[in-house]
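Structure first, commentary second.
One protein chain is absent from this view; the other protein chains keep their places.
The first chain written gets the first letter, and so on, giving A and B; residue counts start at 1 in each chain.
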Amino acid sequence: MNKILKLTLILFLVCAITAGVLGVVNEITYQRIEEQQRIKTERAYAAVLASDGYEEVPFDQEAFPTVDLINRCTNGAGYVVTTTFSGAQGSITMAVGVDNDYKCTGISIIKHSETSGLGANAASSSEKGVNWRAQFVGEDENVAITKMGGKIDALAGATITSRSVANATGVAIRAVESLG
Amino acid sequence: MLTNIISISLGAILINNFIFSQFLGCCPFLGCSSKVDTATGMGLAVVFVMGLASAICWVIDQFILVPLGLEFLQTLAFILVIASLVQFVEMFLKKSVPSLYSALGIYLPLITTNCAVLGVVLLNVQNDYNFIESVVYGITGGLGFMLAIVLFASVRERVAFSDYPECFEGFPICLVSAGLLALAFMGFSGMQIFA
Partner (left out) sequence: MNIKKQFTEGLITNNPVLVQLIGMCATMAITTTLFNGVGMGLSVLIILTCCNVVVSAIRKIIPNEIRLAIFVVIIAGFVTIVDLLLQAYIPALSDALGVFIPLIVVNCIIIGRAEAFCQKNTVGASFFDGIFQGLGYTLVLIVMCVFRELLGSGRFGGGLIDIVNGFRFTLDGTGSGIQIFPEDFGASILTLPFGGFITLGLLIAIMQYALKKSAKKKEAAAKAEKEAEEVC
């Protein structure tokens, strides 16, 4: 019994030291990680609808469960919506720019875990030399891929990703419309 | 809710099969697949451990790590949970269900280093699954693994009798056959769920 106690103590000690070291590293990197995430979100916002500042506006969370938050552009250009929805592999987080005529001004994918080479192309800057996300500019709430009767060409081999991105864009525009 | 669960299950078993599209758990997949019997045993053990690990890790994450702001300890905590879980399951089975123990026993220690188990727990966190979704994802992910390893074992039993260049002996020919299976599984990626 003494032996077991000793082993447990040693294991506990090792765990405690490791956890302590990790705590220190976390303390050091924490702010930078937050900062990086903020920069990434900011870049995504600027890419879809440029503004000198953004302020959060309340919306009906019940009606739009996939919408995380809606930001009004302080320069009056429109709104930027952050939305999280499920793609083909896991969840996708995306920023959607919506102008005052409820038209999409662009989309930008912040986080995803889609298949590299297929669905991941939705987030890459160019797929076979074409920016796939550019198709979304000017679309309204009825945006859909060609297979569903819309105008967006789906990514090759990634119909599910393309469809969920198109659907989420439509939902984001509708969420802005609901603000009135 | 139900549609969500069905789509998670179908996704984990067929569309995003752990082995063929996410490459999680390749080591035991290649190591324990020379016979259909051993493959089935390994598969069952993985389903069991993955389901349990998903449940326990979800509870630990939601009730201990997140409230205390210790998310950075997730990897450490999860691997310790999995390792001790495997130990407990082994002891429990040995005492109370010896028949199951004799069937699964030798595979259990191997599961600790199976990246599918740690992978499923980390993906549960990444995808913000709730308790039920996590458990469903764990079990169906394990079923997907089992499907893959059993299919692959039956292929390997046949490959053993075929002619191939000498330098492909052993692992290379397995990897090539696995690649062809992955190609077949790619057919599921176009599948639409509740379109």
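We take it that contacts are C-beta pairs under 8 Å (C-beta built on N, C-alpha and C of every residue); 3 or more make two chains touch, one makes a residue touch a chain.
Model, not experiment: these values are computed from the prediction.
> Tell me which residue among A:I33, A:V57 or A:A134 touches the hidden chain in the full complex.
A:I33
> In the full complex, which of B:C26, B:I60 or B:I132 touches the chain missing from this view?
The one listed residue touching the chain not shown is B:C26.
> Out of B:L10, B:V36, B:I79 or B:I132, point to the residue that touches the absent chain in the complete complex.
B:I79
> Which parts of chain B face the unshown chain closely enough to count as touching?
Per the touch rule, chain B residues meeting the hidden chain are 20-27, 30, 72-76, 79-80, 83, 112-115, 118-119, 122-123, 126, 165-176, 178-180, 182-183, 186.
> Even though one chain is hidden, which residues of chain A still touch it in the full complex?
6-7, 10-11, 14-15, 18, 21-22, 25-26, 29, 32-33, 36-37, 40, 111, 113, 115-118, 125-126, 128-129
The rule is simple: only the chains that are shown with their structure count from here on.
> So in the complex, which bits of chain B are touching chain A?
Touch residues, chain B against chain A: 11, 15-16, 21-22, 72-73, 76, 80, 123, 126-128, 189-190, 192, 195.
> Please output the residues of chain A touching chain B within their complex, sorted ascending.
Contact set of chain A toward chain B: 15, 18-19, 22-23, 25-26, 84, 86, 88-91, 113, 115, 118, 148, 157, 159-160, 163.
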